[in-house]
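The complex is shown incomplete by one protein chain, all other protein chains being positioned as in the whole.
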Amino acid sequence: MSPKHTAGHGASVGRRPTGGIRWLSSHDIILDHADVVVIGGGATGIGVLWDLSLRGLNVVLLEQAGLASGTSGAFHGLLHSGGRYAGSDPLTAAECLEENRILRQVAKPFIADTGGLFVRLPDDDPAWERRWLEGCRAAGIAATPIPPERVLAREPRLNRELASAYQVPDAAVDGFGLLWSMLWSAAEAGARVYFRAKVSDFLYDEHGVRGVRLTGLGGTEDEAAAAAASDAPPSTETGEITAGVVVNATGPWAADTAGLAGRATAQAVPVERDQGAMLILNSRLVTTVVNRLRAPSDGDILVPHGPVTILGTTSRRSRGAHHPEARPEDVRRLVDEGRALVPGLDGVTPLRAYAGVRPLLTSQTGRGGGRGFLLVDHGDCGGPRGLVTVVGGKFTTFRAMAEATGDLVGRLMGRRTACRTREVGIRRLTRSPFAVAAGRPMGRSHALAQPLICECELVDQPQALSLLDTGLGPVDLRRLSRLGMGGCQGVFCAQRLAGALTEVGWPGNRGRPRPDAALVAAETEAFRRGRLSGVAAVQWGSQARLSAVATALDELTLGRDAQTAPPSPEARPGEGTS
Amino acid sequence: MTRPEKITAADSCLGCASCVAACPVSAADPSFAGPKVLGPAVRRRQTGGWPGEPPLTADDLDALGASLCLQCHQCDLACPSGLAVSAMTRESKALAASRPDGVWGRSVRRLLVDQERFGRMVATVRVFRRAARRLSPTLTSAFELKGLRVLGLSPSRSLPEPPARPLRALLRAAGAASAERQRPPILFYAGCHARFHAPAVARAAVSVLQAGGYRVILPAQVCCAAPALGAGREELAARAAEANARLLGRALERAGAGTPIVTPCPSCTLALRESLPALVASAGTGARELAVRVAGNVWDLGEFLAGPARSGLEEVRDRVAGPGRSRETPMDTPAWAYHVPCHLRALGVGRPFPELFAALGLGGGVDPGPAADGCCGMGGLSGLTREGFARSLAVGAPVLGSYGRAAEEAGAARPLVLLSDCPACRWQIADATRLATAHPVEFIARLCRVG
Partner (left out) sequence: MTEPVVPAPLRRRVHDYDVLVVGAGLAGLVAAARAAAGGARVGVVARSTGNTSLWSGLVSANGRQPRRTPADDFFVHECRRAGIPYEECPGPLLSPSGQLRAARLAPVWWRSAAVDFWVGARGASDTAPRLLVVGFTELGDYPAPFIAAQAEQALGVRIAQRSMSLGRAAGRGLESRLAYLFDDRTWFTSFLDMAGKVLAADASPAAAIAFPPVLGLFEVERNLSELTLRLGKPAFELPGMPPSVPGLRFWRRWRHALEADGRVTFHLGLSLNGSAVEGGVCRALLAGAREFRARVFVLATGGVAGGGLEVRATDFFSLAGSSRPEAAGLHEPILGLDSAGDGLHWNTWGLLTDAQGRPERAGQRLENVLVAGWARSGCERTAHGSIQTGYQAGEAAGRLAQSTRAMEASGA
């Protein structure tokens, strides 16, 4: 098969014309060849892509929806010190600590060194504290005791009754920026990335798996995820990518993906789905990551993350793999528990809530278990050769997972390769390397320019346009620039975003023939609805007001009710529909 | 500089931009990012965006036009959530002000912002100047003008004629200190403008208050800190606030705890009433208690005259009007229009002087239309500088245009007099429209034939 492929319009500009990013429609037929195909565009998949690229391999990454649209897009933004697992799983704890140290070096531009605290409240079991301290010692975590009064001076909002406190090297991490930067860097080095690309089958030869068959899904990220989950194939048009090794890094979908090679293969991937909800409070309640010193449970981590604080998490068995919406009862649970850490938490202005699905290894189900990862060489356990699954783990350990996977892939391909992810620093890419227009750099390396497209998160228009111009959609733009993550949650700026998409001729720049107003409308609406669905679970204080204003704006000014309002049970007295 | 209570306030901003719609600077100047951005959004984003990204810098805030905010407080009145938007914007202003800028602009701003020093300077110079004027009046005033221009004052600005005698001497001559002991006392906070540049307003105010039956005391006082706050110089503001809390607090102790502190300038009222306690917060609880007591006793002159002093003034007016003339009969007055200063709006006291005029039967008012109902653009002292002048005219264009048209309509036969409580508004409107201006209390003084 010819290695010729189309790789987005950036291909003509990039330093290596072979690399690039494409969003597939249902009409696209992709024929490509690579050393390795990685399936899954989350932290694991992109980590593997980064690792393999640094080893000099020719890699294609396939993702059914968008970057970090699954588990990695719904974690709590915490770079673990390992303290969280010290009491239950010292091995994972040690692994977290080591990765924490490495990432602080190589991913420095994405990490805020907030430090972490473990605080025990009077009602929490003192026996757990002893067990935890032993675990820390075993894992090598330097848990430094701090007198409560010093903790309270630093974190005046914390419960003043706290019994004991320890400092650990937790930190806050920008997952989206880190993943995009790794993806861009890999693509710049020649990797091809296809979004909205669902793997429908594996290709085989006499030795085993020799690539994948894929279908373009098109649509918005959520539409693509829904299409991928449905049984009916969205399109008969399929493409093929041949490769020496296929890596399955699809997280909560890992068993399904492996199952394309048969039930037996799927059984080698013992993964279960566990969903957790998180609550975002619209201010920095704490400056340090605060963990409650007790057996891991609901609502016991507070992560100061940029301008907000993330309170996590809950744990519940999940049937689906796509991230669900947070439910009011999950939020209530978080608030009830969070109040113990920060009294008066229910009076603090919330922003939104979200939920993610963790792929847990079956042997480790629930919080009592550990959070290690599993690397399966299917050829070694009754499945086809050339297929590797990596699953489990957590955001903090994604690099270690990628390293192990890379080593295995190297062995399978019979090449001597060395992992370089421990040394090579990841630059915070301030713009897509494939930007055609000379846009302004992303991020905060330069002073802001006017006008602002997002006035809550201070995203300027030139910056937004230059990103959209490389084919990114509104949701990707949000994850990179924080657009729509502030107080208004897209209510007042979605229309402006539609204008910006129109201005760049979107999605004409994704290789489509011409701008499409219907697609712009669909993307904008998906963006807006995505934002408001997160507000739906936290409708108190100013967020109740925001919901009421958004509804009134929709019904009275925009007339969007007929088009997009979620199905309402029945007409309600006194509510205007005109 | 992050204060937790401010962050808590910023987090309930819905982002509806009602404040932007109300902001006169946003309306006139596209390089100003507006109160929504420079207030709540900047406050919320102070600590940075994504983890690892640097926090906002002075350069960022400058790029957003933070220094252009006039601190007119109209955003506060527009916010459906009741947030103190202007206080948050002031912090952005202070951060932007921390970067170096032009030497000349800086020097004149520094000078004007520190009204105490400026006032002392004027007083010291006065002695020499009087002597110099005797020698060569033209040369002296040309020289003085030149001096101020060199410091950055706009050449298009008129300058107030320096008063021959300081305020205290004027008031002594008017018998302020010798009033009868049994009358209820009032502490008169004159404000820098009246103290240093226009004692006539203070004199009229004192006369009217005396005519209304009060004993007027002029306590030791310093600048209200509004100019320093407006320029983002919090330390200077805090120093002034501490001094005022001490001086006025002591005066209150002597005169009696409930004694009103009355000031003819709405900006002084606003600064003393709303900012004083917050500014002295770091000076300890004693100072703060004193400041709270002082702030609680501050009255706007109009508010006081239209409120507690109203019936007294009505009696005076009846007596002046003479027997047989009812209160409903309008007095002979020139045509006048009343301009509401932004800071008076911010006080939430309504429009006391027009109310009082109506109560006293003062006719002749002219309605310059809804467009006049806004900010004149002066922004305290920012319209005085070379670079600020043109901007102030742009911001004030709808208001100034309305008064210009009203003056034309009034005609030469009955020239329009513009009344406003705020010296900066009067200055701006006079310079832009050539209208005669006065403090409304000067009108009342004339009406009651006092002062």
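Letters A and B name the chains as they come in the text, with residue numbers starting at 1 for each one.
Everything below uses one rule, namely that a residue touches a chain if its C-beta (ideal position, glycine included) is under 8 Å from a C-beta of that chain, and two chains touch if they have at least 3 such contacts.
These numbers come from a predicted model, not from an experiment.
Trainee: Tell me which residue among B:Arg99, B:Arg120, B:Arg165 or B:Arg183 touches the hidden chain in the full complex.
Mentor: That would be B:Arg183, which touches the missing chain.
Trainee: Could you tell which one of B:Arg157, B:Arg246 or B:Arg345 touches the chain left off the display?
Mentor: B:Arg345
Trainee: Which candidate, B:Ala78, B:Leu159, B:Ala281 or B:Ala430, sits in contact with the chain we can't see?
Mentor: Checking the options B:Ala78, B:Leu159, B:Ala281 or B:Ala430, the one contacting the hidden chain is B:Ala78.
Trainee: Touching the missing chain, which residues of subunit A?
Mentor: Subunit A touches the chain not shown through residues 327-329, 331-332, 335, 346-347, 450-451, 453, 461, 492, 495-496, 498-503, 515, 517-518, 520-521, 538-541, 544-545, 547-549, 551-553, 555-560, 562-563, 572-578.
Trainee: Identify the residues of subunit B touching the omitted chain, counting contacts across the whole complex.
Mentor: 16-18, 20-23, 26-31, 34, 73, 76-82, 183-184, 210-214, 258, 260, 296, 299, 303, 307-309, 311-312, 315-316, 319-320, 345-346, 348-351, 354-355, 358, 367, 369-371, 373, 397-398, 448-450
One rule holds in what follows: only the chains that are shown with their structure count from here on.
Trainee: Using the average of all C-alpha atoms in each chain as its centre, how far is it in Å between subunit A and subunit B?
Mentor: 53
Trainee: For the complex, give me every residue of subunit A touching subunit B.
Mentor: Checking each residue of subunit A against subunit B gives 77, 108-112, 114, 156, 171-174, 176-177, 281-284, 305-307, 348-349, 351, 428, 443-444, 447-452, 455-458, 482, 486-488, 491-493, 541-542, 545-546, 549.
Trainee: Mind listing the subunit B positions that touch subunit A in their complex?
Mentor: 4, 7-8, 10-17, 30-31, 33-34, 36-37, 40-42, 44-54, 56-57, 59-60, 62-65, 81
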